[in-house]
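With one protein chain removed, the remaining protein chains of the complex are shown where they sit.
Chain naming follows the written order as A and B, and within any one chain the residues start at number 1.
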Amino acid sequence: MTSLLSVESVDMRFGGVQALSDTNLKVDTGKITSLIGPNGAGKTTLFNVITGLLAPTSGRVYFKGWDITGLSVTRRSRLGIARTFQKLEAFNSLSARDNILVAAERRRRRDHSDHRRPADIADELLELIGLEDVSDITVGTLPTGTARLVELARALALTPTLLLLDEPSSGLNEEETKAVANLLRKIVSDDLAVFLVEHDMNLVMDISTEIYVLDFGELIAHGNPEETQSDPKVRAAYLGSH
Amino acid sequence: MEPEAQETPSRVPSDASPKWERPKAMRGVLPTLPLPSALRNPVVLMTIVGVAIVVVMFWRYWAGYDVTAATLLNATFIGIAVGALYAMYATGLVVVYTTTGIFNFAQGAIGVFCAFLFWELHVNRGWHTLLALFFVVLVFAPALGILLDVVLMRRLRTAPLVVQLMATVALMVLLLSLTGEIWEQDTIRRVDFFFGLKSSIEIFNVNILWHRLITIFTAIGLAIGLSFLLFRSRLGVAMRGVVDNRELAALNGVRPGLVSSSAWAIGSSLAALGGILIAPEVELDPTNLNIIIITAFAAATFGAIRSLPLTIVGALIIGLLRQHTITWLNFGSDFRFVSEAVAPVLLFIVVLALPRAQLTVGRLTTNLKQRERLTSPKEAIFGLAVLIFLALVFSKGWLNFGIWDPGEWGSAPLNSMNVAMGLAIMGLSLVPLTGWSGQINFAPLAFGGFGAFLYLKLAGIGGTNSGYWILLVAVLAAPLGALVAIPASRLRGLYLALASMAFAQAMAMLFFPHSAIIPSTAVGVQFGPIRLFGITFSERESYFMLLVSVFAVIVFALVLLRRSRYGRRWVALNDSQAASATVGVSVNLTKVIVYAISASIAAVGGAFWATSNGSLEGVRSFDVINGLEIVLLMAAAGVSIPLAGLFLIFRPVFEGLTERLYDLGNVDWLAQFFDVLTTFGPGLLALGMVINQRGAIYEMGRGFSPILPWRKDAREEISREWAQKRDTEFGELGIARPFTANEIITLDRRLGITDQVTPPGGYSSENNGSGSAGSDGNTSGDNTSGDNTSGNTTSGSD
Partner (left out) sequence: MEEMVATSEQISLDHEHALLDLVGIHAGYGTIDVLHGVELAVQPGQVFALLGPNGAGKTTTLGVASGQIMPSTGSLLLMGKEVTGTPPAVLARAGVCLIPEGRGIFPNLTVIENLRMITFAGVSFSDVLDRAFLQFPRLGERRKQLAGTLSGGEQQMLAMSRALASDPAVLMLDELSMGLAPIIVEELYEQVGHLAESGLSILIVEQFAQSVLGVADVAAIMTGGVIQRIGNPDEIAEELTEVYLGIS
């Protein structure tokens, strides 16, 4: 069986800097896969390559078996790839509800029996994530944590098959982080894969099924949380002794 | 901040591009054309197109003069001299832009003002040339520059781009009207060439005016001096350091104010010198002199508003191209302004050849309303009904309070109101485009003029015209908008503003003057009356009511549009293009739609505008400045709010008022006040944006909405704000901010409170802890600790 997402020998060079070298990884539905690594390892770059914001120097990206390397950002999202950003990219001058609506109106229906209108989707998500109280507040004036949740809701409004989350817990307090963890566990299904970049290791170890570790643009480890935690190469990467 | 997010594969080597130019990367969204790879480079492509245009021009419009070494040399020489003048303006622009981040649209106007001042001192008051020159260029201009920097420009550094642009455009308009007020335009002024028109030198059999030779040498001297300043002096190194890395320069101890003030002083000195030296070449006329600035913009874009040598090269290319065009080609009367169009067309080409704007992440939107509340259709209908009623009252002269004679209302004021309503509808075209999608457009009048042209072709002059032609105009104008969207979607921010200005100027110089477009017979002639729904709107009154109704209908449509998925998408696109793309919104298609809608609205406005008596006054009607006034007033009012369009009636209302007051005779001081207000109002209003970035209509709405019985939310918001103010003001012993932890320590020490066991960081938590521990003994303190978060009062009560 082919993986939902497979990144094959992706290289990304910026001038003289090798941001990603020969990166190979697979993400499957029904699982939470995490990508970790020290500062500057190339995690966000990989997300940008997967979503089409960056074109890789070489290598291919496959989604559901299709080669999507040449597709535009918009086309990829219509195929079912949704993401959030490390630095908030909410629509700041729109209300929380309108943020979700913009995405819901561009939603790709999963099957023909799904007749929910965009407004229904927005209301469902506001309730699911607990944003009813701020639904008509301009997102730019919300605290970071809440705005991040709006961004998450917006990504989910696309009813994606692959959800890429870039540091969903940053700016969130402990309680909100737990809520996000529970939410992610809840939404992962046969129809949805979650791919996570995260610095909060408690969160990563808690919810991930599979972890990839990236250091200086290279994948140095791959395994379940326990294996990753005890991997000496991973420890060395985080201590900074190469 | 993750460094990986900063790395960029931009076309410019990263070390050569200053910080604000660094785009995040994205693949080109336009389909790749099946061209040889060299041709895919936009620079190469544009060069080929440009050369082709020039070749065709020379082949088609050759005037047939003899080409001799002398004539060729003469044209070349004048071209270089004129290019040197452009270079003075343009280098000033570049110095200011790179060091302060402000693109000074008023650069030309500063030159205009200084040229007039020079005329006043030298010609009118008989100062010696050198003394006048010294005073204007080295005393007055730098002082003006420093004043502008300190009073205005520094505050704008972090302001949104629209505010930055509007502020300098407003400054331009203000300086031009100030020049017009001080030196009344009924007399023709001339500044002589230095050493006169006769005094020339012969080089290679060509007589060369000393003035032009001096210009060239001055420019060379300036280039050397400027490079010496920038590369040898400590101040220059600091200026370049600020360009390279502003934050680091501050960390080095460089005073940012010193650098920005120096840049503004240099910039306006160069403008003054350029203005004075160019004045003899053209008649001393504010508008004519000011439009040279577009040439300077074009020259500056040659160097990507960054490189001084490339800017100078650009200025010389334009100067030579322009002069040779004038010398060798004859375009006939239809294309008589081709030489004026050289600069805007080149600007357009160069801007498009620049690397395409990339999808960027990490932009902060500030200055937001807390609660988003869109106008509901019901409210819109109510408000517009009120508007139409007021218009009716006005046009019938029902409410004149005995000040003016109702009979006279039928004439001049209503005419100018009709013209203004046409402009107001054009102003509405900016609401979805600039207000919601953030696409800056300095060419609403060019779109409007296109509508006028279409209507003219469809309906023609004279006879009764069916109003349905207007609908057809709207439909036909949409493709133009869509067409403009294609190059526009490559651009962002300042370059988009420049490109739209170039577009407006090119249209004004190439399109509208052509006899097949707006025939000269259309000047001052009223079109045949419009017939709609069986009514012929032949009277000024009824026509005014028609215009107000059309305005109201478009406003209503915009209200509905903003509430629709398209409105949301446009605002979203403005907030974050990258995020829009990742939620499946096609960035390009969305832009095409909004441009098409905007062009349609502007064309309708233009058609109505042209049919109002007195709007078409020859080619001058389409001057860039006239279009800028629409943009300026819309921005000052708040371009995201449709009702802002009403601000366009500013001028006729105030002009009418002024006239009436003068007529009354006994309130001359008031009349004069309104006269000044009419002249400077638009500029001053736009400068008001520096303080109130959301625009006047927003503030007016905020004051007005709590009165409306159904706006409970507005009343709540006001009371919340009041509560906040009260809390900070009286929260802590009457000072406006809470005590810092350190002040608390000092205070406690002074007061002899010694139970200080924890460091100040734990202060508030410590106090909360002790508060809960001793809650039984502190029942009266409960409500105070609820209101007062700092620990001061509780520790005092201990």
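One rule holds in what follows: a contact is a pair of C-beta atoms (placed from the backbone, for glycine too) under 8 Å apart; a residue touches a chain by one contact, two chains touch by 3 or more.
All of these numbers come straight from a predicted model, not from anything done at the bench.
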| item | value |
| --- | --- |
| Contact residue for the chain not shown (choose from B:50, B:256 or B:487) | B:256 |
| Touching the absent chain when the full complex is considered, from B:241, B:487 or B:688 | B:241 |
| Contacts of chain B with the absent chain, listed as residue ranges | 1-3, 6, 15-16, 234, 237-238, 240-241, 243-245, 247-256, 364, 366, 738, 740-743, 745, 758-766, 768-769 |
| Residues belonging to chain A that touch the chain removed from view | 38-40, 88, 140-144, 147, 167, 170-171, 199-206, 228-229, 234-235, 238-242 |
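Simple rule for what comes next: only the chains that are shown with their structure count from here on.
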| item | value |
| --- | --- |
| CA centroid of chain A to CA centroid of chain B, Å | 39 |
| Complex contact set, residues of chain B against chain A | 2-5, 7-9, 13-14, 24-27, 29, 359, 361-362, 364-366, 368-373, 565, 568-569, 571-572, 574-576, 578-587 |
| Of chain A, residues touching chain B in the complex | 13-15, 17, 19, 39-45, 51-55, 72-74, 77-78, 82-83, 85-87, 89-95, 98-99, 101-103, 105-108, 118, 136-138, 140-141, 151, 154-155, 157-158 |
